[in-house]
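Reading through the C-alpha cells given below for one structure.
One chain of protein is taken out of this complex; the other chains stay put.
Chain naming follows the written order as A, B and C, and within any one chain the residues start at number 1.
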Amino acid sequence: MLEKLMSIDRRIVFILVAIAVIIPTLLNVRFPITVSQPTRSVYDFIDELPPDSTILMAFDYGPSSLAELEPMAAAVLRHCFSKNVRVIGMTLLNVGARLGDRVMSQTSAEMGAVDGEDYVFLGFRPGGISVILGMGTAIDSVFSADYRGKPLSEIPMMQDVKNYDHIALVLDLASSGTPSTWIAYINTKYKQQVAAGVTGVMVSELYPFIQSGQLVGLMPGLLGAAEYETLIDTPEKATAGMSVQSFVHLLIFVLVVVGNVAFFIQRRRAQ
Amino acid sequence: MISKKLILFLFLLAVVFGPSCTIAIAQEAPADVDTRWFHTGKIWIFLSVVLFSCAIIFSIYRARGGGDIFIRRIAGLEAVDEAIGRSTEMGRPILYILGLGQVGDVATIASMNILGQVARKTADYETPLRVPCNDPIVLNVVREMVKAAYLDEGRPDAYSEDDIFFVTESQFAYAAAVDGMMVREKPAAVFLQGTFYAESLILAETGNSVGAIQIAGSDSDSQLPFFITACDYTLIGEELYAASAYLSREPMLLGSLKGQDYGKFLIFAGIVLGVILELVGITWVSTFFKEV
Amino acid sequence: MGTLTDLITLLVDFVTSHAQILGIWVAAFFTLCIYSFLYRDNPFYRFAEHLFVGLSVGFGIVISIHQGLIPFAWDPFWEAVTKREFMGLLKLIPIAIGLLFFARLIPKYSWLIRYPIAILIGIGAGRAIPNVMDAFIFRQVHGTLTPFGKIHAGELGFFAIFGAILMLVGVICTLTYFFFSIEHRGVVGRISKVGIIFLMVGFGSAFGNTVMGRVSLLIQRVDFLLSDWLRLI
Partner (left out) sequence: MRRQVPLILCFLFGIVMMLVEFSPHPVSEGLRAEVIEWDLIIGPFALVIGVVTLVHTHWIRIRRRVEHWQYSYLVFIGMIVMVAFGLPMGPKNGGNELPKWLEWFKWFKGPENEVFVWFFDNVQVPMEATMFSLLAFFIASASYRAFRARTLEATLLLAAAVIVMIGNAPIGDVLWNELSPVGENIPSTARQWILDNPNLSSRRGIILGVSLGVISQSIRIIFGIERSYLGGGD
C-alpha cells in the first residue's frame, strides 16, 4: 500500500494540478489580498509624486513570464495615468518590445492617456548595460526615435526629459538579472531611485537591496501584481490568479506532507 | 606586402585616436560642469579596487610559483569516491550531467575540471561513465578531456567515445531524454554539475526516484533549492569553483580563490569593526562605505 | 494564371479578416502541442518546439537589425555621408570592427573575431569593477552597519534590534561559509554551520516563491484556454 502510494505515476499528480487550476478558474473564486510592505513602498512612492513627474518603466521580460509581469505593468500604468504621472517605456530584452508596446497601448486606451503626452514607448535597443549608461548622458543618444519611428524631438513629453536627472523613478519589471544591473549602473552613478517588480523565482535574491535603500520597493510576482491591484482598488487578472494560486499551493502543501509522512513511515519500518 | 606590425600599429592608432578626436571636437564645456579629473569622493572605492587587484594578482603569481595554497575540505567532494565505489560494486554506470552551460561559462569549465578527475577514477575501476551533452562544442571538449584522463591512467582501452554523446540543445527535450536514460539504465551515481535552468528539478527528481547517489553543484542560485532537497550532496555557488580548483590544482583558480578570501576577510573585518564603532557612536566605518 | 491570383487574394482576404480568431486557434493548438509533453515526448511536442526555436531566432535577427544595426551603425553613417561630415565617418571604425564577426564564416580568418570580442569583454570588465565594488560591496556593507547606528541613537525598538543582530549574525556566518582557505574546524566550523542554516532558510524562501512563479504561468495558460479559446468564462 505504502509502496504503491510512494511510487504512483507522476501523471496522476499532473492531473491533480490541472484540476486544482481548472475548477477554481471556472468558479471564479476571489480572496482578499494582504498587502506587503515592499509593494506598498512602490505604490507610495508613485502616489506621492507631483503631477507631471516622469517615471521610466523597463519591460525587461519575455513571453515566459508574461503571466506574472503583465498584470503588474498594467496596474502600475493605471495608477500613473490616474495620477498624471508620465511614463517612458523601454526594454533591454528584444522580446520585450512587442510586449511593452502591447500593455502600454491597451492600458492607455482604457485610461484615456495620450501617446506622446502622457506616455511614450521607446522600444528596444541591444546593448544592455551600454543602453542603461548611454541614457544617463542623453536618452536620445540611444533612442533617437520612439517604437513607431517618431523622432524624440517631435514628442511633446520628451522636450524636458533628457536624461535620468528628469526621471523620478526607474521601475524595472524583470524576469532575469536586470534589476541588479540597473542598481549597479544607475543607482550608484546617477543616484537614480530604482524600484523593481520581478518574477517569483527572483524575489528572494533582491531583498538585500531593499534594506540597503538601493531599491525603493519590490513587487513579488503575481502576488505583487495582486497587491498593487488591491492598492489601486481595481481587482483584475492578478487578484483572480492569486485566488486560483491558493488552491495549487494547498495541493502542493498536501503533497509535501503526504510524501514526507510516507517517507518517515517507510524509514521507521526499514529500521 | 605590408608588414603585420604596421597594420597593427595603424589599427591601434585608429582605436586610440578615433574616440579622442571625436571628443576633442564635440566638447564645449558649459560653465557648471564638474571639471575635476578625479572624483575625490570615490577615492576609497578606487583604493579598494587597487588593493584587491594586487591581492588577486599576487596570489595568482604565488600559486604559479609553486606556493602551496590550502583549500578547505568540501563535503560533496568526499562523496565522489563513495559514489564511484558504489557504482563499481553494483556494476551500474555513472551519469555525469554538465548542465546547459556553454563552453565559456565559469560553471561549465569548473564542471569539466571535476569530470576530468572523476574520469581518472572510473578509468581505474572500469566503471562505465556516461556523459549526455547538450552543447556540441562542450561535447568535443569533454571527449578530449576524458580521453586524456583515461590515457593518463594508462587505460586508453577502457575509454569508449560512444559513452560521451550529444543529445539535443533544447532544454526540455534534453531533460526528457536524460530522464529516459535514468529510468532505463538505473545509474548508481548521478553528477549534476554546471549551469542549470528550470530543467534541474526534472533531472534531480528522476535521479532521486531511481535511487542513485546524487552529487549536485551549481552557481545557478535559483536552481539550488531543488538540488538541495533532491540530491545527497550539493556544492553551493562558489563551492563549485572551489571544488574545481581543489581537484585540478590550476594555479590561476587557486590563486584567485585565495585572493577573494583576502577580500572577504577585509569585508568581514570592516563589518565587525564597523558594528562595534557604530554601537559606541563612532561612524568612521559607515562613512567610509557610504554612498558618494 | 488569373484564377490563381484571385484564389490567393481570396485566401489573403479571408485570413486577414479572421486574423484574430485564427490567431487564438493557432495559439491554442501550440499550447496543447506543448502540454502533450506531460504525457510523454511525442511528434507534436517536437514539432512545436523546433518551430519555436526557429521563430525566436528569426525574431531576434529582425529586431537586432532594425533596432540595433540600423539606428546605431547605419543611420549615423548615412547621415555623415549625406551631410558630408568628416567626423561622422569615424563611426566607420567601430562598424568595421563589428564586421569582423563575419570572419567566423571564413575558417582561415576566424581568429579575427577575437578583436571585437576582446573589445566587448574589455569594456564589460572595466565598467563592472568600480560599479560592482560600489553597489554590491560598499553599499551592502553600509546597509549592514546602518541599523547599529540607529541602535546607538536609540531609534530602534526591541524587535528591530533583534532583527539587526540576526542580520549581522547571518551575514557573518554566511560569509564564513564561503571562506575556502581556512579549514572549517572548531569555532570557524561552528560559525559556518550557522551560515548553512541561514543559507537553507534563504533557499527555502526562494523555493516557495518559485512555486508561486511557476504556478502563475500555468494559471495564465489555463485562463487563455478556458476564456479566450473555449469561452467558458
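The definition used in the following text is that a residue touches a chain if its C-beta (ideal position, glycine included) is under 8 Å from a C-beta of that chain, and two chains touch if they have at least 3 such contacts.
All figures in this text were calculated on a predicted structure; none of them were measured in a lab.
Trainee: Over the full complex, note down every shown chain the hidden chain is touching.
Mentor: By the stated touch criterion, the chain not on view contacts A, B, C.
Trainee: Kindly state which of the options C:Leu7, C:Val81 or C:Ile129 is in contact with the chain not pictured.
Mentor: Considering the complete complex, C:Ile129 is the one touching the chain left out.
Trainee: In the complete complex, which positions of chain C touch the hidden chain?
Mentor: Counting only chain C, the missing chain is touched by 12-13, 16, 19, 22-24, 26-28, 30-31, 34-35, 37-38, 46-70, 72-73, 91, 94-95, 97-102, 104-105, 111, 113-133, 136-137, 140-141, 143-144, 163, 166-175, 177-178, 195-212, 214-215, 217-218, 220-221, 224.
Trainee: To test your reading of the contact rule: which positions on chain B touch the chain that is missing from view?
Mentor: 4, 8, 11-12, 15-16, 18-20, 22-23, 26-27, 29, 33-39, 42, 45-46, 49, 52-53, 56-57, 60, 104, 106, 109, 136, 166, 168-169, 172, 198, 201-202, 204-205, 208-209, 221, 225-226, 228-230, 237-238, 241, 252, 256, 259-260, 263-264, 267
Trainee: Which residue numbers on chain A touch the omitted chain?
Mentor: 6, 10, 13-14, 16-18, 21, 31-34, 36-37, 62-67, 95, 97-99, 101-102, 123, 125-127, 130-131, 133-134, 137, 141-142, 147-150, 189, 203-205, 207-208, 211, 220, 223, 226, 242-243, 245-253, 255-256, 258-260, 263
Keep this in mind: only the chains that are shown with their structure count from here on.
Trainee: Which chain is the middle one, judged by CA centres?
Mentor: That would be chain C.
Trainee: Compare the CA centroid of chain C with every other chain's and tell me the farthest one.
Mentor: The most remote chain is B.
Trainee: Using the average of all C-alpha atoms in each chain as its centre, how far is it in Å between chain A and chain B?
Mentor: 30
Trainee: Give, as an integer number of Å, the spacing between the C-alpha centres of chain C and chain B.
Mentor: Those two chain centres are 20 Å apart.
Trainee: Between chain A and chain C, tell me the centre distance in angstrom, where each centre is the average of that chain's C-alpha atoms.
Mentor: That pair's centroid distance is 14 Å.
Trainee: Among the residues of chain A, which are close enough to touch at least two other chains?
Mentor: Touching at least two other chains: 188, 201, 205.
Trainee: Two or more other chains touching the same residue: where does that happen in chain B?
Mentor: 221-222, 291
Trainee: In the complex of these two chains, what residues of chain A are touching chain B?
Mentor: Of all residues in chain A, those touching chain B are 7, 188, 191, 201-202, 205.
Trainee: In their complex, what parts of chain B are in touch with chain A?
Mentor: Residue list for chain B touching chain A: 209, 221-222, 291.
Trainee: Given the complex with chain C, which residues does chain A contribute to the contact?
Mentor: Result: residues 11, 14, 17-18, 21-22, 25-26, 28, 64-68, 94-95, 97, 123-127, 129-130, 133, 144-145, 180, 183-185, 187-189, 199-201, 203-205, 208, 211-214, 220-223, 237, 240-241, 244-245, 248-249, 252 of chain A touch chain C.
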